[in-house]
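Of the protein chains in this complex, one is absent; all others appear in place.
Then we have chain A:
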Amino acid sequence: MRLSDKLIVIGLSLVTLISFGHVGINAYQIQANPLINVREAVIDDSFTPHFKSIHLYRSNGFGESRKVTLDPIQSGPIGIVPAQLMIPKINVDTSVEFVGETANNQMGVPENPDYVGWYKYGSKPGAQGQAVIAGHVNYRNGPSVFYDLDKLEPGDTVTITDDTGDTRQFVVVDKKRYPYDTTALDDVFGPTSKQRLNLITCIGEFDQNAGTHGERLVVFTEQMD
């Protein structure tokens, strides 16, 4: 054999040995590694598995979600939406319109002068607070629905019915006159723990300069038990 041939054989043998050696070690590692990992997992208690169902292990302090249906409750007595107003003493039996406020923040008035208007942003009759209903004393050519409102006296009764027929009875407790431009609106619209219904109309001389009656009559009533 030539020296060159010997070197080639030795070189190839070395390469063969190293190659097989690598394969052997590799095969051993593939077999051994899972065992090591599992052993570690058992020992290591800081290990946290990341399952898709991670929500089963919620740690937010709450349990499973529950469905809650909310039924609103009201504080205090529940009022009714007025549909009809009856005041036997002064022969009033009329429909109730809903009124809001005019452009200059006056309480609105009913479009039909034979009807009355309930201030819809305030209390409902029968609820705690002061529900307010206004009616015209007159309109263009004649007396209107609240023409005789001033004849009501403490003890007279007023009845409100809603459109399901639910009825509330009120009794007159007081009446008062206010200048048309009064700022004491709280007296009439402000909060109270009582179940009040206040009736308003115009009264007094017609003020040509102001273009309105000089005063407002307010009849205060309270729900009867």
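Operating definition for what follows: a contact is a pair of C-beta atoms (placed from the backbone, for glycine too) under 8 Å apart; a residue touches a chain by one contact, two chains touch by 3 or more; residues count from 1.
Just so it is clear, contacts and distances are computed from a predicted model.
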Look at the options "Cell wall anchor", "Response regulator transcription factor", "Multisubunit sodium/proton antiporter, MrpC subunit" or "Sarcosine oxidase subunit gamma" and return the one that UniProt uses as the protein name of the missing chain.
"Cell wall anchor"
Please give every residue of chain A in contact with the chain that is not shown.
55, 58, 60-63, 65-77, 79, 99-102, 104-109, 117, 119-124, 127-130, 134-143, 146, 150-151, 173-178, 180-182, 185-194, 196, 200-203, 206, 208, 211-213, 216, 220
